[in-house]
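There's a structure below that I have some questions on.
What you see is part of a larger complex, with each chain still in position.
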Amino acid sequence: MKKIECFIRPEKLEEVKMALTRAGIVGLTVSEVFGAGRQKGFVEKYRVSEVTVNLLPKVKIELFLKDQDVNKVLRVIVTAARTGEVGDGKIFVSDAIERVVRIRTGEENEAAL
Amino acid sequence: MDITSLGNSINLVWMLITGFLVMFMQAGFALVEVGMTRIKNANHTMLMNMMIYAIGILGFFLLGFGLMFGGVGALSTLGVDGAVLSREFTITLFGKSFGLFGLSGFALSGITSMGVIGFFLFQLVFMDTTATIPTGALAERWKWKAFVIYGFFVSAILYPIYGNWVWGGGWLSQLGASFGFGHGLVDFAGSSVVHMVGGVCAMAGAAVIGARIGKFKKDGTPVAIPGHNIPMAILGTFILAFGWFGFNPGSTLSGTDPRIAIIAVNTLLASATGAFAAMLYTWWQQGRPDPGMCANGMLAGLVAITAPCAFVTPLAALVIGVIAGFLVCVSVWFVEWVLKLDDPVGAISVHGANGLWGIISLGIFADGTYGDGLNGVKGMVTGLLYGDVSQFFAQLIGGLACFLFVFGLSFIFFKVQDMIMGIRVSPEDEVLGLDRAEMTSIAYPRDIM
């Protein structure tokens, strides 16, 4: 089992979500985060002065999935989330998930996904 | 019921209702200030705005009203003859007497005239406006205990004394009768008495208390610290604009004076052009309209028209508002970039700079159709453009006196208070937020679930 964490532009969430659904992925969790990276912070004007906002609003998606789904999901996310501008975000894959439990039924592992 | 007492009733009803509208402005100030500051200080800023009302009432009732109006004499529209408020402390210089403060009416003791009692309410809510202005400029770092003491200072002493000079029969109002400067300082509804006093006191306070942590970079460049709820600040601006229809038209103390119509219209027009000018200015300067500055622009127009509203034509009101709208933008910039003062809500610029512009604009645009006999001077109040230079000088002298007296006394007050007890919270408390540090609870508690 793998875990995918990705950070995308908030305005792309809807699209990514729909693309994943179409690809058969239903389980995922989304959260609101603030990111820094190559994308420069923007300058917020307010009254007569400015402030540089370094941490930009991003969306994090976490997915736990079977090993064989990883490539598909990577492709889907990259396609749906890309604008080509700096700040599109990144996807990280980790392979350390050793166990899953579905709370409702107590089922474990693949069955629980 | 005879016709005179019916007329007095109309006047009393008018003065009370407009006074209630002015009282409601307190809610407007609260919203503007809370909206333009940060979440972590929202309760503190809100409670300052509520408690200044309570504290101000006490200070003005016990001491302030007597100092300000103890010697004002008759209030003819309210059927009050000259016997009640008739003790002014005066000194004599150059063979002229200078009224400095009143000496009767403290705690309303001995006063049975309902006209005076209603007048007390009306004047009290005006004082309250002054008192609340500095809470915006000193927000997000003011120690609660220091603020409470300030509340008594401004309501019992600072405001009443300058107020006496202009409205209580004191020396500035006599500049005309004594020295031939027009009608003396004329300030119809308080551009100087209420707003400039508040703005200049805010300036002294901001200078003594220093800028919020993070407001200026090491090289002195100001950094924006956005307020947490701009729609709230704009709602507050609406409430203020609404209340101003009490402020200005009510200042006739008479509902039977038809002049109330043009006063209200001038108030309306200046508020519109003030907002419009600020919109154009920020659009041009920042590329997009700035909502907070538009709100400041509307308030600036209102502050500026407060003195001249009864004396100028609608077209002049438009012009006064336009200039106010630009002035507030430039002044906010000046305060931040040149004076390096930190004023989260723009109180110094809205009330101080435009309060001054208000009395000066009267000296320029007064059209000579109103004010016969005002301050004991025969003839109409007439400005520069209509040929009376001396009135213009009276206004300048009044503005100068306001600045020197209010800045001086306030600066000393804040400095001494700071030395004795410290007026600023610790840096830790400031970073943590004043709601956690000085209030029992934060503004927007949130179950995580």
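Going by the order they are written in, the chains are A and B; count residues from 1 in each one.
Quick note on the criterion: contacts are C-beta pairs under 8 Å (C-beta built on N, C-alpha and C of every residue); 3 or more make two chains touch, one makes a residue touch a chain.
Everything numeric here is computed off the predicted structure, so don't read it as measured data.
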(message) Taking the displayed chains as one copy per kind, can you state the stoichiometry of the whole complex in terms of these labels?
(response) A x3, B x3
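Here is the rule we go by: only the chains that are shown with their structure count from here on.
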(request) Let me have the rounded angstrom distance from the C-alpha centre of subunit A over to the C-alpha centre of subunit B, please. (result) 53
(message) Help me check something: in the complex, which residues belonging to subunit B touch subunit A?
(response) 221-226, 286-288, 290, 292-293, 329, 332-333, 336-337, 346
(message) If we count contacts the way the header does, which residues on subunit A are in touch with subunit B in the complex?
(response) 44-51
